[in-house]
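Excluded from the complex is one protein chain; the other protein chains are retained at their positions.
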Amino acid sequence: MPHKVGIVATGQTKHTAKRTDINLRELITEAVTRALDDAGLRMSDIDAVMLGNMEPFEGFMLPELWSVEGWGGLGKPAMKFNTGGTVGTSTAIAAYYFVASGIYDTILAVGFEKQSEGHTQTAITTVGDPLWERTMMAGAIGNFAVMASTYVHESGVTEEHAAKIAVKSRRNACNNEYAHLQMPNLTVEEVLASPYLAYPVRRLDFCPQSDGACAMVLATESKAKKLAPQPAWIKAVATAHEQQYMGDSPRRLADMRSQRAASQRVYKACGISDPVRDLDVAEIYEVATYAELAMYENLGFCAPGQSGKLIDQGVTTMSGQLPVNPSGGVLATNCIGATAMIRVAEAALQIMGKAGKRQVPGANLALATGYGGNAWTDALILGRE
Amino acid sequence: MSESHWIVKQKIEIPFHYTPGPALLRFLEGLRDGKLFASGVRGESRKTVPPLSFCGRSWKPADDWAELPGTGTLESFAVVPHGMAELPQEGERIVFGLVKLDGADTCLAHLIHTKEPGKLKVGTKVRLRWRAERSPGIQAIAGFDLL
Partner (left out) sequence: MSEKTKNPAAGKKAEGLRVPWLLSVEYEYAAGHFATRFFQELRDNGRIWGVRCPGCQRVYIPPRPVCGICAGKTGEWVEVGDEGVIVGCTVVNVPFIDPMTGEQRPIPYGFAIIRLDGASTALYHFLEETDPKKLGVGKRVKAVFRPERKGTLLDIKHFRLLD
């Protein structure tokens, strides 16, 4: 049986388009210092460090080596992960495994990315097979646009549904002091007036590119209870993969087999049969408005073709039955190596009752997801018990 | 190339921007001005080159600055038969060394200028040579001469 594992502290930078004042190492230090301060810990209390970052967004390989003094890793056991968009959740799940297995008691997990140093869509295009899809790919924007066109065709969701998601995220972000895109007055009309990046995805349908880092401290049950009045207990984790070529799963957004598999696995482990009823809050890795709509179906929040109705009825807004992305989500902040970990940290803040103006009252059970490379899904359930 | 197993030649080319951050920026500006800076934590004797803004050992800001004299000791070296495109002596033999700078606790990697690399020894004393025209980069330093 795995040991019980709690998230006891989190730290984030103020995510923004360009942190020209500091380098990548210093960006990491900022988040790590905040997480240690949150837990009342010193670096010497940390047994091991798990790192997440996606190369080649900053252009140099193995940034964890170059930045080791920035995350306090000298002489400590450490591992680095790169799984694309999921890297933040993969890193959190790895940290969970090490504590749950009894190998380490207290682990620091860190995700970081300085998108401003490179060209995001250019770097993402190198993910494509060099003989096949790389030639046509236009980064994540192009891939999501192609997937969205299929989803729109099949599900009947409209541009207005997508625009409502865009507005929800950027307005929620105003309650999050760390969020990048905070747009308190954004309207559906403004979203619909923004130009197409790649049809049918408009500029305001897509996430920004951000500089940012996120750190968390995970601990065994006995330590967690000492370090936090209410730890966020990790109740279940899952990771699932999909065939990689885009055309292998043409209904990729509508089907999202990896997301269905991962979410069903964590729901089953926690006895969740109706996620909208049983979960209190969800922090999902949505990247684009149309992706969030499709994920409502894939995560079991609604029946196929009903995602538009879900946002029309406000079910996923802050006052709805299941608030999705109170933090503003990826549509408000995307510093890729940190992004999925921010989902976990934000879900943890909700469970710990420390989410401030974005707190969902009495949040007892939270879902966090990561999604990467149009293929891979991670899912975690956090709870108060 | 076999007709049943093609080898395809390709390239990846991506432009980047590097942000030095405050400590490295001061270091780079120092190089431009012909000054060599190291930093450390106040109250600690350890100094690093290039400087860090934050010390990963003591987990404290490293904002105690020192200007170094530019002399040092060769800690290790390699004789490379053909220089690379990034280096000034492209195609010529070069000596690459790690120099423990006087006043610092870390080594700086740079070119070692000598006509007789066979006579180099670990422990050889060296002195930094500046370029006449300097931009804020490591190539503001021409290398190290033997003392």
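A few comments on the model shown:
The chains carry the letters A and B, assigned in the order they are written, with residues numbered from 1 in each.
To be clear about the criterion, a residue touches a chain if its C-beta (ideal position, glycine included) is under 8 Å from a C-beta of that chain, and two chains touch if they have at least 3 such contacts.
These numbers were taken from a predicted model, which means no experiment stands behind them.
Residue A:L197 is the one among A:M183, A:L197, A:M295 or A:A366 that touches the chain not shown. Screening A:G142, A:G300 or A:G373 against the full complex identifies A:G142 as the residue touching the chain left out.
Panel shows chain A; residues 20-21, 56, 59, 116-117, 119, 121-123, 125-126, 129-139, 141-142, 145-150, 153-154, 195-201, 243, 245-248, 250-251 of it touch the chain omitted from the view. Within chain B, the residues in touch with the undisplayed chain are 3-20, 25, 28-29, 32, 84-86, 135-139.
We adopt the following convention: only the chains that are shown with their structure count from here on.
Rounded to whole angstrom units, the spacing between the C-alpha centres of chain A and chain B is 38. Those residues of chain A lying in contact with chain B across their complex are 19-26, 29, 33, 42-43, 56, 58-59, 68-74, 114, 116-119, 122-123, 126, 130-131. The residues of chain B lying in touch with chain A in their complex are 8, 10, 12, 14-22, 24, 52-57, 59.
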